[in-house]
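On to chain A.
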Amino acid sequence: MTDTPEAAVDASETTELEMTAAETYAASLTERLGATGYSEEFDTVRVFVERDAWVETIVAASEELPFFSWLSAIDWSKTTEVGEGVDEPETLEERFEVICRLSSVENADGAIFVATVPKDDASIGSLTPHFGGAEWHEREAHEMFDIAFEGNKNLVPLYLPDDFIGHPLLKSYPLIAREVKPWPGDVDVEPMPDVASDSQDAEGSDT
Partner candidate 1 sequence: MNFWLLLVIEVVVMLLLVLTSSLVVIYAELKAGSHMQSRIGPYYAGGRWGWAQPLADGLKFLQKEDLSPTGADKTVYGFAPYVVLMSTLAIFVVIPLGPDLVAVDLDVGVYFVLAISSLSVLGILMAGWSSANKYSLMGGLRAAAQLIAYELPLVLAVVAVVVQAGTMSLNGIVEAQNDVWFSLGSFDVALPFVLRGQVLGFAIFMIAAVAELSRIPFDMPIAESELTMGYLTEYSGIRFTMFFLGEYASMVGLSAIAATLFLGGYGFPGVTGTWANILGPGILIGKIAVLVFLIIWIRWTWPRLREDQLQSMAWTWLIPLALLNIALIAGFKVVF
Partner candidate 2 sequence: MTSREMMHRSESAVSIELQTPDMTLNIGPQHPSTHGVLRLVAKVDGERIREVEPVIGYMHRGYEKLAEVRTYAQITALVNRIDWVSGFASEVPFILGVEKLMGVEAPERAQWIRLILSELARISSHLVFISSYPLELGATTPLMHSLREREYILELIEEVTGGRFHPNFNRVGGVKSAYGGGSTTKKQSMDLPAGFFKRTSEAMDRMDKICDDIDTLVTGNELIKMRTVGVGIIPPDKALEFGLSGPNLRASGVAYDLRKSDSYLTYDQVEFDVVSRPGGDCYDRYLVRLHEVRESVKIIRQAIDMIPSGPLQAKVPRVLKAPKGHVYSRAENPKGEFGYYIVSEGGKMPYRLKIRSTSFSNLTILPWILKGQLIPDLVAIMGSLDFVLGDVDR
Partner candidate 3 sequence: MTVSLADWFREAANWAFMIIAIPTLFAGWRTVTSNNIVRAVLYLVVSLAGTAALFIMLGAEFVGWTVVLVYIGAVIILFLIGIMITRAPLGVDADLSHARNVRTPAAVLGVLLFAVIGYAVIDAFENSMIEPFEPTATADLANLLFSRWVIPFEVVSFVLLAALIGGIALARKDDNGAQR
């Protein structure tokens, strides 16, 4: 996979000396699953998976990470109707990322599996035959991003009314309320209290 975000490191190149525990774990997990790459930042392990290998990789990973936590998607878009845009729109490749997190139930291990799905062919295999809990998550991703999950027989809207038009979590979907009345933005963010200089003796006030 060539279009992984910049934080991603190719699995074969990670033989650096100063690897954190999470990074070591990420590297070994990626190798065991035969995934294309991984990234580790802020203790969050992401493992990149080919779209075609999506289902089997996750099923294989569930041997050691049996807890199906959630499934969702990210819309990487150069332009956004509302909210924060991407940092470098000119180099970004527009795509969906389908993300699914599995975790261990014995220790802190866990990983987010990421598969890239092109926007013009937004479909990926469904996890429902293997994880009953995936059905609702996939339905949600389907209605919010218009990603098809092949094999999920019940891809009807979960939250939205049946006659709803549009896919709200797409970056191209405007927030109607914002159109009517602009949000004041961060003007009303309350000022942070000045702490370190004159904080009270905390215990003193409590007796």
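Behind the choice of candidates: all candidates are chains of the complex that A comes from, given by their letters.
We adopt the following convention: contacts are C-beta pairs under 8 Å (C-beta built on N, C-alpha and C of every residue); 3 or more make two chains touch, one makes a residue touch a chain; residues count from 1.
Keep in mind that this is a model prediction, so the values were computed, not measured.
Visitor: If you had to name the candidate from 1, 2 or 3 that touches chain A in this complex, which would it be?
Guide: By the stated definition of touch, the match is candidate 2.
Visitor: Please name which positions on chain A make contact with candidate 2 in the complex.
Guide: The contact residues of chain A facing candidate 2 are 7, 39, 41-44, 46, 66-70, 72, 74-75, 82-87, 99, 101, 104-108, 110, 112, 130-133, 135-137, 144, 157-161, 168-169, 173, 175, 178, 183, 186, 189-196, 198-207.
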